[in-house]
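Okay, so here's the structure we're looking at.
Here the complex is missing one protein chain, while the rest keep their positions.
Showing chain A:
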């Protein structure tokens, strides 16, 4: 069944304490190439049948209303992934 993938990230101006903690842990494992880390969320919305424009529009609306909080987060990607 096809899935609609929604990616949500904290807005660039919002401090990401979790990302900072991860960035601090990376060098301890020898990963020295990364300046910063920001952690986001990936949602997979499974659709039974074809992903129509209407369904995609619904997913975009859900992404803006429930899946993200526009005060602190941006929806950075909404795409259909076929299996």
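What we mean here is this: a contact is a pair of C-beta atoms (placed from the backbone, for glycine too) under 8 Å apart; a residue touches a chain by one contact, two chains touch by 3 or more; residues count from 1.
We adopt the following convention: contacts and distances are computed from a predicted model.
Note on the omitted subunit: UniProt lists it as "Phosphoribosylformylglycinamidine synthase subunit PurQ", one of the names in "Penicillin-binding protein 2", "ABC transporter permease", "Amidohydrolase family protein" or "Phosphoribosylformylglycinamidine synthase subunit PurQ".
In the complete assembly, the contact with the undisplayed chain comes from A:14, out of A:14, A:57 or A:76. If you put the missing chain back, the residues of chain A touching it would be 10, 13-15, 17-18, 21, 66-67, 69, 71-72.
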